[in-house]
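All protein chains of the complex are present and in place, except for one that has been dropped.
Chain nomenclature is as follows: A and B, assigned in order of appearance, with residue numbering initiated at 1 for each chain independently.
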Amino acid sequence: MSIVDTIRSGNEPEQGLQPRSELTARELLREVGSVLRMSESEAARLGEVPVDAGDDQTMIINMGPQHPSTHGVLRLMLELQGEEVLRCKPIIGYLHTGMEKTGESLTYMQGGTNVTRMDYASPLNNELVFSLATEKLLGIDGDIPERAVWMRMLLSELNRMSSHLLFMATNGMDLGAVSMMIYGWREREEVLRFFQKVTGLRMNHNFIRPGGVAADLPDGWRDDVLRLLDVITPRLDEYDVLMTGQPIWRERLQGVGIITEQEALALGATGPILRSTGVAWDLRRDQPYLRYSEVEFDVIVGSYGDAFDRYAIRLNEIRESMKIVRQVLDRMPSGDYRIQNKKVTPPPRARIDESMEALIHHFKIFTEGFKVPEGETYVAIESPRGEIGCYIASDGSATPYRMHVRAPSFVNIQCMPHMLRGGLVADAVAVISSVDPVLGEVDR
Amino acid sequence: MSDSTPTEQEQTAPTPEPVTVHGLPLTDSRGQAVLHPSREQYIALVKKLLDDGYAMCVDLTAVDYLLRPGRPLPDGIVHERFEVVVNLLSLRDRTRLRLRVQVPESDPTIATLFDLHPGTEAMEREVYDMFGIVFTDHPDLTRILMPEDWDGHPLRKDYDQGRIPVQFSADSSATAVGGAR
Partner (left out) sequence: MSSDKGLVQGIVDDGLGGIQHNAITAKIEDLVNWSRSRSSWPASFGLACCAMEMMATGAAHYDISRFGMEVFRASPRQADIMIVAGRVSQKMAPVLRQVYDQMMEPKWVISMGVCASSGGMFNNYAIVQGVDQVVPVDVYAPGCPPTPETLIHAIETLHGLIENGQLLKRRTESGAGANVHVTEIPAGAGPVQVLLGSR
């Protein structure tokens, strides 16, 4: 059946939401009770929402997939009673790209181009986790040169800043502070301009590769970074004035989308969502990778688990990232920007004219790809959205046998039904925005 | 001790006990701890690990080993076509543990982790969608990434990638822009 026939044959397939009245009691209990690990009787009491006697009809509405505030193609089905949300079901898959299948046919050198497009708001973090997993399988994870490691840290933290600035912009716009969209993007442009100078592209860089990074930092990068930090620092204080202390902002975000520590852990949520409940879990500090154990930074933790905490955590994480970037600036070592292992790293272009061996290595790396020994490994890092992990099972050939990325937003979206239950429809937008999903990594 | 013969020394030195976790031998994969429970031991093991402090199930995925029936596995484990891989995290002890459960092609079912770790709901749906492995007693086992009426399970090794031959436009009025590869 061609694509046109599929379109003309009918509606979208139903992966929808059943009204409460059609669910069995056991199904309802499992929805609520499993997460909170409650006994059946406790869950039964929790699951009861006062039903208005005069209005016992609930309404199921559909938000998305094309909707200005659903951060990409997320479809939410909400069961409402009046303005109150009883149940919510996110339906995803509208951006499924078959990246894991594609990853099985790309070599490890090309894998970065595929993986970087998953979480397109922080592409360097995707590349980093893929490269770390590949290096672990190759056995070279202890031999990456210092300069390459510190460069990776610099780029990763700048990417965290640009991703959180994107959050500031979209969160502001979703809640009505439309000018925040312009301010957030204005700051983001500064970071993207630096990325363009270093990596050649504004987005989807494919810069962090197995073995190191693709090229050295250009001359004058220190001045660029210092200028960037000097420009952004006072503007973050402007955001505090514009939003954090403002009563309307607080009313809209405080007490909205509350999630408890138990729920977050049970649902596998990580990143700002978990930290907003009070759990101080940040992989950069608790399971350090790169050289995060050698730089000083604070892990920002909230206490109420609501949307305001998540906003404040992300705002302050930008400040912490700037702190880390300053330390990296001072301590950036000199040296190679990629490992000098001929099997993994292509030779410099000038040497290809001189040495036959260099030519052959270049040819083999770019056509066949380097072979990775058999094995399987899972490596996780802290992306702006939570824990991103890469599971690679290799069979000794030049392409991964199975490449799976554990996307933080895929798991964090499961928190949304619990955050929305009992809230108002107008808060749905605030909650989606505070979860900050990126649908590219949700659907892969 | 120095005047005893080498064979006597070998006989007196004790062989190291293999490390076990809840009765299963602990294997090592590039420095990471891996256990290989069977389908029957799976749920009980996860429950015990939950009590041990492995509070978060970070990832649940699967691998189709159709093309690698002879892959290296510890002694006593029967090779099957599918493997369900579960990654657990203990925040208290800052450790990770991986479980690899063999699932046969003839009966691709395994128990659901939803009641222990509700966060696996979406992950199990994705595994069902992509591999066709059925999780018994899962609350809502429907496709999550592909359209609901899709045929086939895309990440299986016998499912084609679906590349179409790329058309290179000979004249400028053609609609499709040709791409490399």
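Heads up, the rule we're going with is that a contact is a pair of C-beta atoms (placed from the backbone, for glycine too) under 8 Å apart; a residue touches a chain by one contact, two chains touch by 3 or more.
Quick caveat, the model's predicted, so the values are computed rather than measured.
Visitor: I'd like to know which visible chains would be in contact with the absent chain if the whole complex were considered.
Guide: A, B
Visitor: Taking the full complex into account, find the residue in A:73, A:86 or A:151 that is in contact with the omitted chain.
Guide: A:73
Visitor: If the missing chain were put back, which residues of subunit B would it touch?
Guide: Contacting residues on subunit B, toward the hidden partner: 146-147, 150, 154, 159-164, 166, 173, 175-179, 181.
Visitor: For subunit A, which residues touch the unseen chain?
Guide: Considering the whole complex, subunit A reaches the absent chain at 3-4, 6-7, 11-13, 65-68, 72-73, 93-99, 101-102, 113-114, 117, 120-121, 166, 181-182, 185-186, 188-189, 192-193, 196-197, 200-204, 439-440, 443.
The definition used in the following text is that only the chains that are shown with their structure count from here on.
Visitor: Rounded to a whole Å, what is the gap between the Cα centroids of subunit A and subunit B?
Guide: Distance between chain centres: 23 Å.
Visitor: Can you tell me which positions in subunit B touch subunit A when the two form their complex?
Guide: 29-32, 55-59, 61, 63-64, 67-68, 71-72, 85, 87, 91, 94, 96, 98, 114-115, 117-123, 126, 130, 139, 142-149, 154-155, 161-162
Visitor: Going by the contact rule at the top, pick out the subunit A residues touching subunit B in the complex.
Guide: So the residues of subunit A in touch with subunit B come to 12-15, 27, 30-31, 34-35, 92-93, 96, 98, 100-102, 105, 136-137, 139, 265-270, 279, 281, 286-287, 374-378, 380, 387, 389, 391, 393, 395, 401-402, 404, 406, 410-411, 413-414, 443-444.
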